[in-house]
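For this view, one protein chain was removed and the others were kept in their places.
Just so it is clear, A and B label the chains in written order, and each chain counts residues from 1 on its own.
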């Protein structure tokens, strides 16, 4: 059993944005030399998240952000957090700050249409993604 | 440390549906012979998800689907994805495509009322569930 930990950085350009990080994660997995196991993709930020969804048609990402903005408006009567980004914190807890994927035959196991996305909800910012791979 | 990977298939019958897969997951865990560790239940589809919730009263599943349909309507002005299932992609990201459970004494650790559900949001379809068990 081996454990490999690696971080990488991304720069986001908009307040709300989905950034496809599938190739970065796949690359870290390949370089680890691990054949079977799993990979955790962890976001150490409280106004961002990680999700798995379709990366063939960029409209899907658009529609996810649209839905989240309708459900969690930027300004809601009653918000107490004074930094003006209460909505971003709420979206982070709804989507979740980490995801876990399987590794088989030295590759990340993804469905035909699945990609891995970093979800920015309070950009633009410089962000870190933490990767941990475990396996044999 | 051993890693056991296994898939199983299910057929969904409705557009939105929660299917209790607790017995299939428990069976794969028992057959693995692993005493202590964890199990990842992974959905490789972008219009479906996995959740843990009450499986004693089927009303709970009904109320979860009702809530999701109220929050994420099938047709929302502004959706761009042309396949007519933007809502299903959004629900998948809100609920999440995988869950992780503990294994103790050769059994899946579940609370008194907890069961494992495959969440179909764009059925009916044939679906695959991927299971990975790690432990000793």
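Keep in mind that, in the parts below, a residue touches a chain if its C-beta (ideal position, glycine included) is under 8 Å from a C-beta of that chain, and two chains touch if they have at least 3 such contacts.
Treat the numbers as computed from the prediction; the structure is a model and nothing was measured.
Undergrad: Which listed residue (A:13, A:30, A:76 or A:106) would be found touching the missing chain in the intact complex?
TA: In the complete complex, the chain left out is touched by residue A:76.
Undergrad: Return the single residue from A:10, A:40 or A:109 that touches the missing chain.
TA: The single option touching the absent chain is A:40.
Undergrad: Hey, which chain B residues sit against the chain that's not shown?
TA: 1, 36-38, 51-54, 57, 59-60, 62-64, 66-67, 70-71, 94-96, 99-102, 104, 109-114, 134-136
Undergrad: Name, in rising order, the residues on chain A that touch the hidden chain in the full complex.
TA: Counting over the whole complex, chain A touches the hidden chain at residues 1, 3, 5, 40, 42-46, 71-72, 76, 78-83, 86-87, 89-90, 92-94, 96-98, 100, 130, 132, 134.
Criterion: only the chains that are shown with their structure count from here on.
Undergrad: Using Cα averages as centroids, what's the distance between chain A and chain B in whole Å?
TA: 20
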